[in-house]
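The complex appears here minus one protein chain, its other protein chains still in place.
Here is chain A:
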Amino acid sequence: MAAAKEIRTQIGSIKNTQKITSAMEMVAASKMRKAQDLMRASQPYARQIRNVVGHVADTNPEYKHDYMVERDEVTRVGYIVVSTDRGLCGGLNHNLFKALLKDVVGWRKEGAELDFCALGTKASTFFRSYGGNLVAAKSGLGESPTVEALIGSVTVMLEAYDEGKIDRLYVVYNEFVNTMTQAPVVRQLLPLSTDIGSDETTQDAENARPGSWDYLYEPDAKALLDSLMIRFIESQVYQAVVENGACEQAARMIAMKSATDNAGGLIDDLEMVYNKARQAAITQEISEIVGGAAAV
(Lines give C-alpha, C1' and ligand atoms only; values in the text may rest on other atoms or scores of the structure.)
Protein backbone atom coordinates (compact mmCIF):
# COMPACT_ATOMS: atom_id res chain seq x y z
CA MET A 1 0.00 0.00 0.00
CA ALA A 2 3.07 2.30 0.09
CA ALA A 3 2.52 3.62 -3.44
CA ALA A 4 -1.14 4.36 -2.73
CA LYS A 5 -0.23 6.35 0.38
CA GLU A 6 2.30 8.43 -1.54
CA ILE A 7 -0.32 9.28 -4.15
CA ARG A 8 -2.76 10.32 -1.40
CA THR A 9 -0.23 12.83 -0.01
CA GLN A 10 0.41 14.17 -3.48
CA ILE A 11 -3.29 14.69 -4.07
CA GLY A 12 -3.53 16.46 -0.71
CA SER A 13 -0.74 18.88 -1.56
CA ILE A 14 -2.21 19.66 -4.97
CA LYS A 15 -5.56 20.33 -3.33
CA ASN A 16 -3.89 22.86 -1.04
CA THR A 17 -2.28 24.60 -3.99
CA GLN A 18 -5.63 24.65 -5.72
CA LYS A 19 -7.21 26.37 -2.74
CA ILE A 20 -4.53 29.06 -2.85
CA THR A 21 -4.81 29.67 -6.57
CA SER A 22 -8.59 29.88 -6.47
CA ALA A 23 -8.38 32.35 -3.57
CA MET A 24 -5.89 34.42 -5.58
CA GLU A 25 -8.22 34.31 -8.54
CA MET A 26 -11.03 35.77 -6.49
CA VAL A 27 -8.80 38.43 -4.97
CA ALA A 28 -7.55 39.42 -8.43
CA ALA A 29 -11.12 39.59 -9.72
CA SER A 30 -12.15 42.05 -7.03
CA LYS A 31 -8.96 44.08 -7.41
CA MET A 32 -9.45 44.17 -11.15
CA ARG A 33 -12.77 45.94 -10.73
CA LYS A 34 -11.08 48.61 -8.61
CA ALA A 35 -8.16 48.95 -11.03
CA GLN A 36 -10.57 49.34 -13.94
CA ASP A 37 -12.48 52.05 -12.10
CA LEU A 38 -9.23 53.88 -11.52
CA MET A 39 -8.34 53.55 -15.17
CA ARG A 40 -11.72 54.90 -16.28
CA ALA A 41 -11.65 57.75 -13.77
CA SER A 42 -8.42 59.16 -15.14
CA GLN A 43 -9.36 58.75 -18.79
CA PRO A 44 -11.31 62.04 -19.16
CA TYR A 45 -8.31 64.09 -18.01
CA ALA A 46 -5.91 62.25 -20.30
CA ARG A 47 -8.31 62.72 -23.20
CA GLN A 48 -8.94 66.41 -22.56
CA ILE A 49 -5.29 67.29 -22.11
CA ARG A 50 -4.57 65.39 -25.31
CA ASN A 51 -7.18 67.53 -27.05
CA VAL A 52 -5.68 70.72 -25.72
CA VAL A 53 -2.16 69.71 -26.71
CA GLY A 54 -3.56 68.71 -30.10
CA HIS A 55 -4.99 72.21 -30.48
CA VAL A 56 -1.67 73.71 -29.47
CA ALA A 57 0.01 71.62 -32.16
CA ASP A 58 -2.44 73.10 -34.70
CA THR A 59 -1.63 76.68 -33.84
CA ASN A 60 0.88 78.96 -35.42
CA PRO A 61 2.60 79.76 -32.16
CA GLU A 62 4.86 82.63 -31.27
CA TYR A 63 6.92 80.12 -29.31
CA LYS A 64 7.53 76.64 -30.63
CA HIS A 65 8.00 74.26 -27.77
CA ASP A 66 11.02 71.98 -27.85
CA TYR A 67 8.82 68.91 -27.40
CA MET A 68 7.08 69.57 -30.69
CA VAL A 69 10.18 69.80 -32.83
CA GLU A 70 11.36 66.61 -34.46
CA ARG A 71 15.10 66.18 -34.02
CA ASP A 72 17.04 65.35 -37.17
CA GLU A 73 19.44 62.91 -35.68
CA VAL A 74 18.56 60.32 -33.10
CA THR A 75 21.61 59.24 -31.13
CA ARG A 76 19.93 58.14 -27.93
CA VAL A 77 16.47 56.81 -27.18
CA GLY A 78 14.72 56.72 -23.82
CA TYR A 79 12.13 54.19 -22.75
CA ILE A 80 9.79 54.35 -19.78
CA VAL A 81 8.91 50.73 -19.12
CA VAL A 82 5.81 50.12 -17.03
CA SER A 83 5.69 46.66 -15.48
CA THR A 84 4.00 45.01 -12.52
CA ASP A 85 5.47 44.76 -9.05
CA ARG A 86 4.59 41.12 -8.57
CA GLY A 87 4.63 38.00 -10.64
CA LEU A 88 2.05 35.24 -11.07
CA CYS A 89 0.28 37.14 -13.79
CA GLY A 90 0.90 34.88 -16.75
CA GLY A 91 2.96 36.12 -19.65
CA LEU A 92 2.06 39.76 -19.09
CA ASN A 93 5.54 41.09 -18.31
CA HIS A 94 7.27 38.63 -20.58
CA ASN A 95 5.22 39.73 -23.59
CA LEU A 96 5.87 43.36 -22.71
CA PHE A 97 9.64 42.85 -22.59
CA LYS A 98 9.51 40.95 -25.87
CA ALA A 99 7.74 43.88 -27.54
CA LEU A 100 10.28 46.25 -26.00
CA LEU A 101 13.25 44.20 -27.20
CA LYS A 102 11.87 44.10 -30.73
CA ASP A 103 11.79 47.89 -30.73
CA VAL A 104 15.20 48.11 -29.08
CA VAL A 105 16.82 45.89 -31.71
CA GLY A 106 15.52 48.23 -34.41
CA TRP A 107 17.17 51.24 -32.74
CA ARG A 108 20.40 49.33 -32.15
CA LYS A 109 20.62 48.64 -35.87
CA GLU A 110 20.45 52.37 -36.48
CA GLY A 111 23.27 52.86 -34.03
CA ALA A 112 21.28 54.62 -31.31
CA GLU A 113 22.13 54.24 -27.65
CA LEU A 114 19.42 53.45 -25.13
CA ASP A 115 18.32 54.71 -21.74
CA PHE A 116 15.67 53.01 -19.65
CA CYS A 117 13.38 54.04 -16.85
CA ALA A 118 11.78 51.14 -14.98
CA LEU A 119 8.44 51.52 -13.24
CA GLY A 120 7.64 48.41 -11.24
CA THR A 121 9.83 45.76 -9.63
CA LYS A 122 9.66 43.35 -12.55
CA ALA A 123 11.15 45.86 -14.96
CA SER A 124 14.04 46.62 -12.57
CA THR A 125 14.75 42.91 -12.24
CA PHE A 126 14.59 42.50 -15.99
CA PHE A 127 17.13 45.25 -16.61
CA ARG A 128 19.44 43.83 -13.96
CA SER A 129 19.78 40.63 -15.98
CA TYR A 130 19.43 42.18 -19.43
CA GLY A 131 21.89 44.98 -18.87
CA GLY A 132 21.05 48.28 -20.48
CA ASN A 133 21.50 51.71 -19.05
CA LEU A 134 18.90 52.11 -16.30
CA VAL A 135 18.68 55.79 -15.39
CA ALA A 136 15.61 55.82 -13.16
CA ALA A 137 13.53 53.26 -11.33
CA LYS A 138 10.48 53.30 -9.15
CA SER A 139 8.75 50.32 -7.66
CA GLY A 140 6.09 49.61 -5.12
CA LEU A 141 3.46 51.81 -6.73
CA GLY A 142 0.72 49.73 -5.19
CA GLU A 143 -2.83 49.23 -6.39
CA SER A 144 -3.76 52.89 -6.55
CA PRO A 145 -0.71 54.69 -7.91
CA THR A 146 -0.61 58.46 -7.55
CA VAL A 147 0.70 60.98 -10.01
CA GLU A 148 3.06 62.28 -7.33
CA ALA A 149 4.81 58.91 -7.11
CA LEU A 150 5.66 59.05 -10.80
CA ILE A 151 6.84 62.65 -11.04
CA GLY A 152 10.41 61.83 -10.01
CA SER A 153 11.06 59.20 -12.66
CA VAL A 154 9.30 61.20 -15.37
CA THR A 155 11.32 64.29 -14.49
CA VAL A 156 14.57 62.38 -14.89
CA MET A 157 13.60 61.40 -18.43
CA LEU A 158 12.29 64.86 -19.34
CA GLU A 159 15.47 66.50 -18.08
CA ALA A 160 17.50 64.08 -20.16
CA TYR A 161 15.39 65.13 -23.13
CA ASP A 162 15.78 68.84 -22.38
CA GLU A 163 19.53 68.47 -22.12
CA GLY A 164 19.62 66.61 -25.41
CA LYS A 165 20.86 63.38 -23.83
CA ILE A 166 17.96 61.53 -25.40
CA ASP A 167 16.25 62.51 -28.63
CA ARG A 168 13.20 60.36 -28.34
CA LEU A 169 11.09 59.10 -25.50
CA TYR A 170 8.79 56.11 -25.55
CA VAL A 171 6.47 54.61 -22.99
CA VAL A 172 6.03 50.84 -22.95
CA TYR A 173 3.01 49.34 -21.20
CA ASN A 174 0.17 46.88 -21.55
CA GLU A 175 -2.99 48.16 -23.08
CA PHE A 176 -6.23 46.92 -21.57
CA VAL A 177 -8.27 45.56 -24.46
CA ASN A 178 -10.63 43.47 -22.37
CA THR A 179 -10.41 41.07 -19.47
CA MET A 180 -9.09 38.27 -21.66
CA THR A 181 -6.75 40.32 -23.82
CA GLN A 182 -3.91 42.65 -22.92
CA ALA A 183 -1.72 43.99 -25.68
CA PRO A 184 1.80 45.36 -25.12
CA VAL A 185 2.27 48.73 -26.79
CA VAL A 186 5.29 50.96 -27.40
CA ARG A 187 4.10 54.55 -27.75
CA GLN A 188 6.09 57.60 -28.63
CA LEU A 189 5.83 60.40 -26.07
CA LEU A 190 8.46 62.81 -27.33
CA PRO A 191 8.72 64.53 -29.65
CA LEU A 192 4.96 64.79 -29.89
CA SER A 193 3.97 63.03 -33.05
CA THR A 194 2.34 65.42 -35.50
CA ASP A 195 -0.76 63.31 -35.91
CA ILE A 196 -1.62 63.61 -32.22
CA GLY A 197 -4.53 65.85 -33.26
CA SER A 198 -7.78 66.17 -31.40
CA ASP A 199 -10.34 63.46 -31.80
CA GLU A 200 -13.08 66.06 -31.62
CA THR A 201 -14.08 68.25 -34.51
CA THR A 202 -15.75 70.94 -32.44
CA GLN A 203 -13.38 73.63 -33.56
CA ASP A 204 -14.95 76.61 -35.21
CA ALA A 205 -14.67 77.06 -38.94
CA GLU A 206 -12.32 79.98 -38.60
CA ASN A 207 -9.94 77.79 -36.65
CA ALA A 208 -10.25 74.77 -38.85
CA ARG A 209 -7.16 75.58 -40.83
CA PRO A 210 -4.09 74.54 -38.83
CA GLY A 211 -1.48 77.21 -38.47
CA SER A 212 -3.86 80.09 -39.08
CA TRP A 213 -4.45 81.13 -35.48
CA ASP A 214 -2.84 81.28 -32.09
CA TYR A 215 -3.87 81.39 -28.47
CA LEU A 216 -3.67 84.30 -26.10
CA TYR A 217 -1.33 83.07 -23.42
CA GLU A 218 -1.34 83.99 -19.75
CA PRO A 219 1.20 84.55 -18.28
CA ASP A 220 3.32 83.94 -21.41
CA ALA A 221 3.64 81.25 -24.00
CA LYS A 222 6.91 79.78 -22.79
CA ALA A 223 6.08 79.40 -19.12
CA LEU A 224 2.61 78.13 -19.89
CA LEU A 225 3.57 75.59 -22.54
CA ASP A 226 6.48 74.34 -20.44
CA SER A 227 4.24 73.41 -17.55
CA LEU A 228 1.42 72.22 -19.81
CA MET A 229 3.76 69.84 -21.64
CA ILE A 230 5.15 68.45 -18.40
CA ARG A 231 1.62 67.94 -17.12
CA PHE A 232 0.71 66.25 -20.38
CA ILE A 233 3.59 63.79 -20.28
CA GLU A 234 2.89 63.05 -16.63
CA SER A 235 -0.74 62.35 -17.34
CA GLN A 236 0.15 60.06 -20.24
CA VAL A 237 2.58 58.09 -18.07
CA TYR A 238 0.05 57.96 -15.25
CA GLN A 239 -2.59 56.67 -17.65
CA ALA A 240 -0.11 53.99 -18.80
CA VAL A 241 0.54 52.97 -15.21
CA VAL A 242 -3.12 52.63 -14.21
CA GLU A 243 -3.92 50.82 -17.42
CA ASN A 244 -1.06 48.41 -16.79
CA GLY A 245 -2.43 47.94 -13.26
CA ALA A 246 -5.80 46.88 -14.63
CA CYS A 247 -4.01 44.52 -17.04
CA GLU A 248 -2.03 43.02 -14.18
CA GLN A 249 -5.12 42.09 -12.21
CA ALA A 250 -6.93 40.76 -15.27
CA ALA A 251 -3.91 38.70 -16.33
CA ARG A 252 -3.49 37.36 -12.80
CA MET A 253 -7.13 36.41 -12.64
CA ILE A 254 -6.84 34.47 -15.91
CA ALA A 255 -3.53 32.86 -14.88
CA MET A 256 -4.91 31.78 -11.52
CA LYS A 257 -8.10 30.47 -13.10
CA SER A 258 -6.13 28.25 -15.45
CA ALA A 259 -3.87 27.16 -12.58
CA THR A 260 -6.95 26.17 -10.58
CA ASP A 261 -8.35 24.27 -13.58
CA ASN A 262 -5.02 22.53 -14.14
CA ALA A 263 -4.86 21.50 -10.50
CA GLY A 264 -8.36 20.00 -10.88
CA GLY A 265 -7.18 18.01 -13.89
CA LEU A 266 -4.09 16.77 -12.08
CA ILE A 267 -6.20 15.68 -9.11
CA ASP A 268 -8.55 13.72 -11.41
CA ASP A 269 -5.61 11.93 -13.04
CA LEU A 270 -4.04 11.11 -9.69
CA GLU A 271 -7.33 9.81 -8.29
CA MET A 272 -7.41 7.38 -11.23
CA VAL A 273 -3.85 6.23 -10.56
CA TYR A 274 -4.62 5.93 -6.86
CA ASN A 275 -7.69 3.76 -7.47
CA LYS A 276 -5.74 1.50 -9.78
CA ALA A 277 -2.97 1.12 -7.20
CA ARG A 278 -5.53 0.37 -4.49
CA GLN A 279 -7.26 -2.27 -6.61
CA ALA A 280 -3.95 -3.83 -7.57
CA ALA A 281 -3.03 -4.09 -3.88
CA ILE A 282 -6.37 -5.75 -3.02
CA THR A 283 -6.11 -8.17 -5.93
CA GLN A 284 -2.60 -9.06 -4.87
CA GLU A 285 -3.73 -9.70 -1.27
CA ILE A 286 -6.61 -11.91 -2.40
CA SER A 287 -4.42 -13.94 -4.71
CA GLU A 288 -1.90 -14.36 -1.89
CA ILE A 289 -4.66 -15.64 0.46
CA VAL A 290 -6.08 -17.93 -2.22
CA GLY A 291 -2.58 -19.19 -3.02
CA GLY A 292 -1.91 -19.78 0.67
CA ALA A 293 -5.23 -21.67 1.17
CA ALA A 294 -4.54 -23.91 -1.85
CA ALA A 295 -1.12 -24.83 -0.45
CA VAL A 296 -2.58 -26.01 2.85
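Please note the rule applied: contacts are C-beta pairs under 8 Å (C-beta built on N, C-alpha and C of every residue); 3 or more make two chains touch, one makes a residue touch a chain; residues count from 1.
The criterion applied here is as follows: contacts and distances are computed from a predicted model.
The chain absent from the displayed complex carries the UniProt protein name "ATP synthase epsilon chain", chosen from "ATP synthase epsilon chain", "Glucose-6-phosphate dehydrogenase assembly protein OpcA", "NADH-quinone oxidoreductase subunit L" or "Iron complex transport system permease protein". In the complete complex, the residue from A:Met180, A:Leu216 or A:Val296 that touches the missing chain is A:Leu216.
Touching the missing chain, out of A:Val74, A:Leu88, A:Leu114 or A:Val147, is residue A:Val147.
Within the complete assembly, A:Ser42 is the residue of A:Ser22, A:Ser42 or A:Thr179 that touches the hidden chain.
By the touch definition given at the top, chain A reaches the unshown chain through residues 41-42, 44-45, 48-49, 51-52, 55-56, 59, 147, 202-204, 206-207, 213-219, 223-224, 227-228, 231, 235, 238.
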